[in-house]
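Apart from one protein chain that is not included, each protein chain of the complex appears where it belongs.
Now for chain A:
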Amino acid sequence: MKFLTTNFVKCAVKSCSASQDSFPLKYSECQLAKEESEYNPDFVCHMLERLDWDAIVKVAADLGNTSIPPQKPEGLDPIMEDDQAILRDLHSLLVETVILEGKMTCSSCGHIYHIKNSIPNFLLPPHLV
């Protein structure tokens, strides 16, 4: 599971769908790896526009990274050197960081989901469907 994907998934339990606490999930006991991939600054820039930044900050902290700026960096320009550094860091965090194993817990209902072999499992036991 790529770090980026944590920005799109929430608790699958129906009664949590209206709850603010069902996103992002809380990540724990995670085993991380780095998967190299082509760095494309324009792509990272445009990708940023659609991300929920608060969730990025929270999940990064869950995974032990507290160096994320609290506000979404705005108006980054891939040509500027300082911005390049930020974009590279974001590429490395969002695109190259994968969670191989771990747990995801819903802060609303407490349900625990598992990530195994890099695949997060959101299927629910029958009594929760």
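One rule holds for everything that comes next: a residue touches a chain if its C-beta (ideal position, glycine included) is under 8 Å from a C-beta of that chain, and two chains touch if they have at least 3 such contacts; residues count from 1.
By definition in this document, contacts and distances are computed from a predicted model.
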Task: Protein that the absent chain corresponds to, by UniProt name, given "Queuine tRNA-ribosyltransferase accessory subunit 2", "DNA primase large subunit", "Piso0_000230 protein" or "UBC core domain-containing protein" - done: "Piso0_000230 protein"
Open item on the list: With the missing chain put back, one of A:S19, A:N40, A:N65 or A:S92 would touch it. Which one?
Closed with: A:N40
Task: Residues in chain A touching the chain absent from view - done: 1-2, 4-5, 8-12, 17, 23, 37-38, 40, 43, 46-47, 49-50, 95, 113, 117-124
